[in-house]
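One structure is given here, and the rest of the page talks about it.
Omission of a single protein chain aside, the complex is shown with its protein chains in their original locations.
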């Protein structure tokens, strides 16, 4: 694969951005030790930037990030890519609007995933960010396309930007890596709040049309232009 | 609206105060990402100072704060005001003794709100700070006066400085922004403690006259003159 | 009361020690906002050093600490003493071996207190530090000797260095202020662990003679000479 000068500049910027976004994972208590990873698609090339395998959050820097193609094969970098790279690559290959992917085993979301139970849309924050329930994906072994296929088949055509992979953890997507990190943070936050609500009774439902209205507003009105 | 030199000085001071108070929200684990906001009434003018929409807590500074009138229209500042500004403005318009408002989706308080259940007054700290149970407000969509009306109709004439808005989160009020932040911190703390108490049985009640006595003392004796 | 030069030196050292120990309370997540306080008896005088009322943990310094007699009347310092001073003073007056007292509303311990339930001795750490269950004290209003009496009547002759005051929070004692802080930290830690154990079933009991053996060893063998 020939990498143009322009793509090389983009990769340099993305190495810095992806490295910095990794700091949000421990900061938001989504990961322990070396678990979890963030990737970004390289616009204009069939490439992605991702964390190397088994490297601690203290050692993450722009230089330690690695670049692979969408078959998860190393293109640039000194270290072995994350063992989750194939799942990230599969998502970029099959969901062209996705620019960032995040994987965590964040506690509460993973607890829902362990029971194979979707997080119901009983908070305005869930309607805002996910537009409905956060769905469960299939059990899948690591090592081939199974995890990627499970993510794509669950999220394709779904409003939710996060999927609870059964007995495993969370994958979230976004238009860029920052949006995918935000979805991962929000997913854990609502997973925790709904779990705690459910411990002492049944959360009240939100009408489907109110969910639609909240989702539409948040996607279009919230934040700076 | 003409802004006098004196009001301009007040606004400058409030921008700094409100910006600094926002740091208490993540520090006390009341918010994630860009959720949550603090506002202060500008004494001597129908204005308020509030956080801009969708801005991260790392980027908050006196200069990024925005000023709106009590119809939530931008009067001063470079960014779009928080999407919750209308609710804050409605409270200032209808509760003249309120000088500060805080909104969070803090986990345990929001869990009570998801079930539409008031937090019972079973701790001396609840009696001290809230003078009785922390009440639930109605479900309301964002975008008009519904949330503001729900807050005011619930808190007006009530001792509690916090309301659990159904399926949504917490709004707290105070004589100034700092007091409203304190109420938000206390609300989450007691929401958590009572939740945990209830998980293994029924908390013991506190007699109504003891609640009154604790509330009266705390409002008048606690703290420095 | 005449304060000798030697007592004045002791007070200066205790102001620094008590101020520094207050930092352990938020660090160990035992308090929010201005709640909680640490005191130390002034050896050789009927005096104690304690936190002033309603002052934030950021503003605590040796100079802001206050000195009172054992009737809780201010002897030295610019600020009003903690509203819990009478309870601390009562303990020093009636338990001559106590050199330090700590008060918190730490979450899990206060949850047990809200149900009026003692923490059973089902962990070796409870046997080590508390020598048996952590007992519940009576409900008592603030403002006179009721809280102090409740602490003393519960802890006098009991191995435990902590008492769960009903619907209120924790008071812990120690040979000095540091030991009382340690007991407060340990009390919350075991309150949390036993709570979590109980959520999914009954913790296994520890034989009474094993409790005795663990307690005796920890009191005599643990730590540096």
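Chains here go by letter, A, B and C, matching the order in which they are written, and residues are numbered from 1 within each.
Note that in this section contacts are C-beta pairs under 8 Å (C-beta built on N, C-alpha and C of every residue); 3 or more make two chains touch, one makes a residue touch a chain.
Quick caveat: nothing in here was measured; it's all calculated off a predicted structure.
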Q: Just name the one of A:7, A:32, A:179 or A:204 that touches the chain not displayed here.
A: A:32
Q) Which of these touches the unseen chain: C:16, C:95, C:141 or C:206? A) C:206
Q: Taking the full complex into account, find the residue in A:12, A:27 or A:80 that is in contact with the omitted chain.
A: A:80
(Q) Contact with the hidden chain only, please: which subunit A residues? (A) 32-35, 52-55, 79-80, 83, 105, 107-108, 110-112, 114-117, 139, 141-143, 166-169, 195, 198-199
Q. So that we can see where the missing chain sits, which residues of subunit C does it touch?
A. 28, 122-125, 182, 185-186, 189, 192-194, 196-197, 199-204, 206, 210, 213-214, 217, 221-225
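Note that in this section only the chains that are shown with their structure count from here on.
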(Q) As a multiple of 5 degrees, what angle does the CA superposition of subunit A onto its copy subunit B give? (A) 90
Q) CA centre of subunit A versus CA centre of subunit B: separation in Å? A) 32
Q: Mind checking the centre-to-centre distance between subunit A and subunit C? Centres are C-alpha means, answer in whole Å.
A: 45
Q) subunit B: which residues touch two or more other chains? A) 199
